[in-house]
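Let's look at chain A:
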Amino acid sequence: MKKISWQRLAVVAAIVPMLALSACSSSGGRPTDTGGSNGGKVATTPSIKIALITHAAPGDTFWDIVRKGAQEAATKDNVDLLYTSDPDGGRQAQLVQQAIDQKVAGIAVTLAKPDALKAVLKKAEDAGIPVVSLNSGEDVFKSVGAFTHFGSDENVAGAAVGTRLAEEGVTHPLCVIQEQGNVALEARCAGVKTKVPGTEILYVQGTDMTQVASTVTAKLQSTPGADAIIGLGAPFTATIVKAVGALNLAAKVKVASFDLSGELIQSIIDGKVQFTVDQQPWLQGYDSIDALWQYYRGGFMVGGGLPVLTGPAIIDKTNAPAVLKFAKEGIR
Partner candidate 1 sequence: MTTLLKPPPALDERVGKRGMVSNLLGRPEIGALVGAIVLFIFFSIVAPVFLQANSFATVLYGSSTIGIMAVGVALLMIGGEFDLSAGVAVISSALTASLFSWYFSVNVWVGVGLALVVSLAIGFVNGWILMKTKLPSFIVTLATFLMLTGLNLALTRLIGGSVATPSIATMDGFASAQAVFANDFTIAGVDLKSPVFIWIILVAITSWLLLRTRVGNWIFAVGGDENAARAVGVPVKWTKIGLFMGVGFCGWVLGMHNLFAFDAVQSGEGIGNEFLYIIAAVIGGCLLTGGYGSAIGGAIGAFIFGMANKGIVYAQWNPDWFKFFLGLMLLLATIVNLIVKRRADSK
Partner candidate 2 sequence: MTANDMTSNETAKHAAGPTGTGPTIDQETLLQNETDPLTHTPVHLMELEGVGKHYGNIIALTEVTMAVDMGRVTCVLGDNGAGKSTLIKIIAGLHQHDEGTFKIMGQERKLTSPREALDSGIAAVYQDLAVVGLMPIWRNFFLGSEITTGRGPFRRLDVKAMKEITKNELADMGIDLRDVEQPIGQLSGGERQCVAIARAVHFGAKALILDEPTAALGVKQSGVVLRYILQARDRGLGVIFITHNPHHAFPVGDRFLLLKRGKSIGYYDKKDITLDELTAQMAGGAELAELAHELEALGSHGDLAQELEAEVAETAGQLPH
């Protein structure tokens, strides 16, 4: 008897969605026009392989943008982009080794854990493969053999946020870190603290948005003196905005952010978020691939031995509308 009712349920479950598909949504949904036509010409140099190896954890929106920039440069330069990532230093080193084994024409790598990568990058140097670094490792790129670095110093970015907050009279901001122990995130908050000594750090579980919401709410409830709150990633800032609104603290607690997304820009335009700091990750990806192609093309080494800064760029109400279009495209 049980089996028959299961079969019936299965049949019903199959038919109903087909009927329901006729219930189309009047707004929202996938845009019908495909953005970005691919009409241009590519470089005339032969196809080469370039490896981009980051310390990204899977599913991070920030690295998505880096990857998009790298991909556009690769397409334009007739480059076959090999993208891999691993937050673990040891495993990231193994990925670099695999790139060397594949005899790539260039390696772009992030140096969040430079000690783990030192040895394998020496091997790359011995194999004659040029190396650039991006995003993390501004102080160490030379010592591991990279000829330049594309990035935005997290401490500098944090300081920029701190300066701006101090200008607006903020004395007790909460800095929300979604991954305890993440060097870049900790550096951002440390940077803020240099300019605003009253900064307090709050750790939340980034893998569970409901816990982020409830922890932020709890902190705001127990810290009546807080006058600002900073999110270190666009999705987390969105959750913070909701929490602040639910507690009716929008007038008292200013919201600031790092990084960008379409929704975040819209929030800035709407006044829910004061400003955000963009390190222009698209540029980091684009420039590192392009630099390696330039080296292949003519032995050029951009940067002059110094790092090439891609930020910080502060986006607030004044320049947000100009950026909105690109944020929706997912490149800012």
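The candidate set was assembled so that all candidates are chains of the complex that A comes from, given by their letters.
By definition in this document, a residue touches a chain if its C-beta (ideal position, glycine included) is under 8 Å from a C-beta of that chain, and two chains touch if they have at least 3 such contacts; residues count from 1.
Computed from a prediction, not measured in an experiment: that's the story for all the values here.
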item	value
Touching chain, any copy counted, for chain A within the complex - options 1 or 2	1
Touching residues (chain side chain A, partner candidate 1) in the complex	2, 13, 16-17, 20-21, 23-30, 57-61, 64, 180, 201-203, 205, 207-211, 213-215, 217-219, 221-223, 235, 238-239, 242, 246, 262-263, 330
